[in-house]
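Just passing along the structure, written as structure tokens.
A single protein chain has been omitted from the complex, and every remaining protein chain is retained in its original position.
Then we have subunit A:
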């Protein structure tokens, strides 16, 4: 213990005597640790906001979409879900508390439709759906109302818009009663929905909702249209069973042979979330691996400078040995010097990385969830290992010097 305290004191003295060099020496470590921490900050922030995004969709929800395999796409056969499929599920599957079709206008590849309001023109996502969509997507109107069942039945030309649409079309704070033009058809706005904010810098409030039947009559060509089906199960534990029943039903209705794949997909937000997490984890491990290599390079930098320092202080080591320093005294001093350099570098790196992460979170507009303890632990752990491993060679070199040779060294 005595030796440890005294060696730390000596190591700190010697680092303090060459502050600038110490800083340059640990720069590799600083940069390495800063990149790990910044990265973890960003990834944590991102996955935090994604998790919130999916939670907003409701965990009891299932989404059914058409799915066309690559080979089928090449032969020009596109799978579709149509209103009959919706009716089939509505009639034959129990345990569903709400179900609604969503019709996406496929006017162009980006699924954005042209809008105009007074003299302004713009684009937004136009969806055709029913009043049930409100329950499924947990939307609350700020002004006016959501779509109703009677809007649908009478194919009223009305629309509900998100906050982003109101802003980019330059509509008044309360746009209810205004008219906008969608693909050449005028519709009246009956409601403005509460904003949900951004996810990944993409607004979640950039949409125009029309009654399902209105939309179908607007785009015409009903048989060709492809719909999504959103539904909520009453009991989450029954979700698996309901999925199986829907699968059987749709396969039968689509006349699929046993050896053919499903031409649709049933997804839940949980599933999306977990596949997203897998993806994020894979990226995290990969980049941490990459950064680890930069930390190794930083460690080699430290070893290099420590070797120079041992050379430079050869005479001093000789003096210490002449007046009674044993091997372990010298070894410990140089080893601790390398270790302290690494730890200081790690500390600066963590602060710097946190700063970069905060700046990135600010720039990319997602909330910062802070640096998790495991990342700090990992950084310090790795950096300590680097310090000991790369400090060992110079320290051993110093400790093994012959006092006579070292004393004569000029």
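Methods note: a contact is a pair of C-beta atoms (placed from the backbone, for glycine too) under 8 Å apart; a residue touches a chain by one contact, two chains touch by 3 or more; residues count from 1.
Keep this in mind: contacts and distances are computed from a predicted model.
Can you work out the missing subunit's protein name as recorded in UniProt? Choose among "Paraquat-inducible protein A", "DNA mismatch repair proteins mutS family domain-containing protein", "ABC transporter ATP-binding protein" or "Acetolactate synthase small subunit".
For the chain missing from the view, the UniProt record says "ABC transporter ATP-binding protein".
Of the residues A:21, A:72 or A:327, I need the one that contacts the missing chain.
Of the candidates A:21, A:72 or A:327, A:327 is in touch with the missing chain.
Taking the entire complex into account, which one of A:27, A:319, A:343 or A:360 touches the absent chain?
Residue touching the absent chain, from the options given: A:319.
For the full complex, which residue in A:13, A:154 or A:365 touches the chain that was left out?
A:13
Residues of subunit A in contact with the chain that isn't shown?
2-3, 6, 13-14, 17, 315-316, 318-327, 329, 403-404, 407
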